[in-house]
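Working notes for the structure below.
Removed: one protein chain of the complex. Kept in place: all other protein chains.
Moving on to chain A:
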C-alpha cells in the first residue's frame, strides 16, 4: 500500500517556512496553534488533574482503612464535609466519583492521548503540524474549560456529583436522592459535554492528519505503532463519544425539563414523581457504549507508546508488527460490541448476556497476542534499562495480571457474584488504570527530551518506578481477595457487616501502599519541574531511535524541520539489523533511521 498523497501540498507549505512570523508571549505559550506547545499544555493540565485525582483516592483510602476515625487532613481539605475530622458518607461517595471521572477522562484520556497524539502524530509521520492547528487549539481550550468546571463543581454547597463515575440515573437525576445530584451533577454534565466536544475536535484532527499528511514514503505499513494506536484510538473516540453526549443530553433533559427518558415509577421522599415510561437500563446501554471503548481509548495509546519504547530500548524490532496492527484493529472493533458485560445483572435480557460474554472473551485473543509479542520482543534483546523501558515492562506485567481476571468478569455466569465488588475494582485498576499510567510515564520519560529539550534525571526515574511498581501491586493484588470475600465497592465503611471484620487488616495494607505510592509521585513531580529548567541538555537523538521525531532540531521551531521534510525509506524498527556478513547495516551503529535509504545488498523485509 502506498499512500503518499500529501507531498505537493506539504512541500508548498515548506517553502513559506523560511521566514518566521513574530510570535508574542500569548500566541507562543497560551493560544498557541503549534502542536508541540499544545501537547505540553495537555500534559501539564493532565498532570495537575492527576494530582487532584490521586490525592482524592488517598483520602478515601484512609477512610476505608480507619473508618470513622478523625484526621486533621480531612478537616483541612474537606471542611464542613468532615465535621471534627470525620469524613461524611456523602463526601466519600463524591470523592470516589470525582476520582474516577478525573482519572479516566481528564488524566488518562486527555492527559495521555491528548499529549502524545499531539506531540507525536506530526513528528512521527513527517508533517509540519496538525491538519488544523486552530481546531487543535480550540480542542485544548475546551478541555481546559471542562477541567475548570469540574474543579469548580467540587465547591458547590450541596456537594459535587456523587453517583459514581458511571452516574446511573435515577440516583444522578434526582436531587432528592442525593445532595450531589443537584448543582454538582449539573456542573459534572456540563463539564463532560464540553470535554466530549474537545475530544471530538482532537480526534477528527488526528484522523485527518494521519491519513493526509504523511511524508513521502511513509506508507501506512511503515507507521510506527504509536501512530497506529493514536489513529485507531481517535476513530474509537469519534464512534463512541457522541453516544455519551447523547446520554448526557437526555439526562440533562430528565433533570431539568421533566422528560422521562431514564426515569419511571419513582416514589421518593414521601411523594410519587410524574416520570413514566423511561428506563435506567437505556442509560446504562448508552453510557457503556462509550464506557467500554473508553477503556481502550485509555489503553491503546499506552500500548502504542510501550511498543515504541520497548523496541527502541530492546534494540530490536517489535516482534510481529503486522500482528500488532491487526490486534489493535481487532481490539478496536471488538471494543465497540462488548459493552453489555458491564450489565450482566442489570436486568437486561439474559440472552444478550450470552452474546456479550462471547464477544468479551474474544477480545482476550488480540490482547494475549499483544502480550506475547512484547515478551518475544525482549527475548535476545540488548535491553537498555532507561526509566521509560522500566515503565513499559511494568505495563506489560500489570496488563497481564489485570487482564487475566477479565476472563472471570467477562463470563456472565461468574460475574454474578463478583459484579460490583472489590474484585472489579482490582481488575480495572490494574489493567487500565495502572497500565495506562505506566504508559503515560513511559511516554513522558521517553519524549521529555523532545518536549523540553532536556533530560529527566534517570536515578529519580528509577526510584519513581520501583516504588510505584511495588506499591501498585501492594494496593491492587490483595484487593482481589477483598472482592472474593464479597465486599461491595463504594461502601463508605465495611463496619456495618461483621462478616467483613476480618478484612480490616487488608484495608490497612492497601492504604499504606497507596499512601507511599502517592508520595512517590512527588519524586516525579520534582524531577519533571526541575529538569524542565535545569535538566541536562538533551542531544538530538538520546535513545538512538529510528523514528522521524529525532531528526528535528532540539530547539522547537514552528514547522518542525528547518529545511524540507525528510522522506522515509523504511519501517520504524530497523534496530540491530545486520547484513549477511554479520555487520550492522550501518557499520558501528545498531539502528537505521527511517530517513536512510536502503543500502546496497540490503533487503527490505516483508513485515
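Note that a contact is a pair of C-beta atoms (placed from the backbone, for glycine too) under 8 Å apart; a residue touches a chain by one contact, two chains touch by 3 or more; residues count from 1.
FYI, contacts and distances are computed from a predicted model.
The complex appears with one chain absent; UniProt names that chain "Cytochrome c oxidase subunit 2" among the candidates "Cytochrome c oxidase subunit 2", "NAD-dependent epimerase/dehydratase domain-containing protein", "Fe-S cluster assembly protein SufD" or "Crp/Fnr family transcriptional regulator". Within the full complex, the residue among A:65, A:396, A:451 or A:548 touching the omitted chain is A:396. Considering the full assembly, A:470 is the residue among A:158, A:211, A:337 or A:470 that touches the omitted chain.
Within the set A:51, A:86, A:154 or A:177, the residue that contacts the chain not displayed is A:177.
Only one of A:242, A:518 or A:542 touches the absent chain when the whole complex is considered: A:542.
Where chain A meets the missing chain, the touching residues are 89-90, 93, 163-164, 168-171, 174, 177-178, 263-268, 270, 272, 277-281, 314-323, 345-347, 350, 353-354, 357-358, 361-362, 364-365, 368-369, 371-376, 378-386, 389-390, 393, 396-397, 400-401, 404-405, 407-408, 411-414, 416-417, 419-421, 455-458, 462, 466, 469-470, 473-474, 477-478, 480-481, 484-486, 488, 490-494, 496-499, 501-504, 506, 534-536, 542-543, 573, 575-578, 590, 605, 607.
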